[in-house]
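Take a look at the structure set out below.
Of the protein chains in this complex, all but one are displayed in their positions.
Order of writing sets the chain letters: A and B. Residues in each chain are counted from 1.
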Amino acid sequence: MESTVPPAPAAALPTPAPAAEVVLTVAGISKSFGDNHVLKDFSLTLRRGENVVVLGKSGSGKSVLIKCIIGLLKPDAGTITVLGQPVATLSHVALDALRAKVGFLFQSNALYDSMTVRENLLFPLRRHWLADHQGQEDQLVLQALDDVGLPQTIDQLPAELSGGQRKRIALARTLIVPPEIILYDEPTTGLDPVTAREIDQLIRHVQQKYHASSLIISHDMSCVRLTSDRVILLSEGRSYAEGTYAELLASTDPIVHAFFE
Amino acid sequence: MPTASHHIRLALFVLAGLACLAATLVLLGQRQNLFGSSLAVQADFRNVSGLLTGNNVRLAGITVGTVKEINILNDSTVRVMMHLNRDVQPYVRKNAVASVGTDGLVGNTIVNLTAVAAPAPLIAEGDVLRTTTPPAIDEMLATLSISNKNLVGITEDLHQITGKLNDSRALWQLLGDQKVAANVRQTLRHAASATATLQASANDIGHLTRGIRQGRGPAGYLLTDKEFAKQLRHTTRQLARSSDTLAGTLGSLQQQVQSGNGPLHTLLTDTAMSGQLRQTLGHVEQGTDGFNQNMEALKHNFLLRGYFRKQAKRKAKAAAQ
Partner (left out) sequence: MPPVLPTPPCCPLISPATPMPASTFFTEFRAMTGFTGRFFREGFRPRYEWLELLNQCYAIGYQSLPLVGITSFIMGLVLTLRLRPTMVQFGATSWIPVMVGLTIIQELGPIITGLMVAGKVGSSIGAELGSMRVSEQIDAMEVSGTNPFKYLVVTRILAATLMVPILTLLADAVGLGACYLGINLQGVTSVALFTNNILGRLTFGEVLPAVVKTFFFGFAIGLIGCYKGYHASKGTQGVGVAANSAVVLSSLMIFLLDLVAVGVSTAFGLI
């Protein structure tokens, strides 16, 4: 059930041309765990080069949404199309090939504890690209670390890094196989405001550098403001409101308004 | 994480483990003759006393092969298939006798091959060997017990005989010859004392068999009770000595009475007394025969075998000197 959003104020952030190609379509998906109906008939579209933020309360099913998109969970109903391919019906091989084009930044970073930063970055590289880039591996690792500003950590273990550094390394790991779509699961949660802003800038930087589309799950309003081209408010499993940050900020709807206080 | 040195160490570790396994298998295989060429022979037993495949086959105490298969042919026959090493073929003949035994008192069951001192062709593939069944421990104990009962009977007989001879006043009166009479009396005294000793021995053996039956089994008994071993040795010694004395006594008595000279002989030949005396002596003779048989049986008894063997050796030594 989508509410009509009041007309946007003049000072909205620039949105990409509506004509841009749709890279991700979520059409009417539902997902429930037992009696807990997390998603009910939820839909969204993501266009090339666009940053969309899905905003919602804790436990509103945001993480479930992106896990469905990447194929870690299967929706009970509805279809998800990523880069023109229906995720739910893909074979393992095709799904792996698709996943090579989609980056996923986990909320908990999910860095492999037993591996150094270099090995963490090499892991998806070797898995996705196999034998192709043998000679360039080191170069690609260094470049990815440069992108996130942490080249000096290459031989450290994740446990030796700070929370912000870990988040950056995780982002570097997401970027090392250049993605067309990046899914961010609460990228700034658990970070101090300063580090969180750095991560937000990094997300913008990545968007510009790689011309990737991003789907960002967040409930951090600063993050939403800084990274979003478009915002979708997820409430009770449905897409409740949609618009730019400024449009939603101006909304008088009590539920929408509650997020912006 | 993955480094070459790790992989080398892992390889060494795996190789060491496999080497242990290989060494065990090769050593066991050599012993069980898996890898050498072998000669299959068979033997039919009535009872294999818990023989298992893989148990050893021995010739003169040397392991020469293993048991490969055990099959029940019918309710009283078990066929045992054995593999013998090829290199012992020149030493085993067709008439060798197989028996099931144990390696020591508490060891594994084994098959013993015993050569027979008679000419026969060498053993060949598929031959069926003759078998014997050595007495089981139970049977040995039964034999020992019977021997003992016999022993008691004999001593009683002897006692009666010597008593009769002693009490027979007519005989002594008739024996005019003082020297002969003294001789006879002395031998009778010997006989009497031998009888007493025998009775004691019989008691000891009774004690022995009872002890074994009630106790911890023959092995435990023999291994633990040093006192018992000493006692056993003493008993057997007594038995042997009594046997010698009795034989001597009776020999001289017979000699004196039957081939004697003078009035004694004359009188004895034609009186009723003489008949009675002959009969008595006959009894005594029978008694000693029986006794000797029993001694023989005892000698074959596994528990006492060692002692008698030693005794025989000592005698042989003495004879040689």
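Everything below uses one rule, namely that a residue touches a chain if its C-beta (ideal position, glycine included) is under 8 Å from a C-beta of that chain, and two chains touch if they have at least 3 such contacts.
The model shown is predicted, which means the values in this text are computed figures rather than measured ones.
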{"item": "Chains still shown that are in contact with the chain withheld from the display", "value": "A, B"}
{"item": "Touch with the omitted chain, as defined above, among B:9, B:46 or B:86", "value": "B:9"}
{"item": "Contact set of chain A toward the excluded chain (per top definition)", "value": "33-34, 36, 38, 58-64, 67, 70, 72, 92, 96, 99-100, 102, 104, 106-114, 123-124, 127-128, 186"}
{"item": "Residue ranges of chain B at the interface with the undisplayed chain", "value": "1-2, 6-7, 9-10, 13-14, 16-18, 20-21, 24-25, 27-28, 31-32, 52-54, 56, 106, 108, 220, 223-224"}
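As a convention for this text, only the chains that are shown with their structure count from here on.
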{"item": "Intercentroid distance (Cα basis), chain B paired with chain A, Å", "value": "95"}
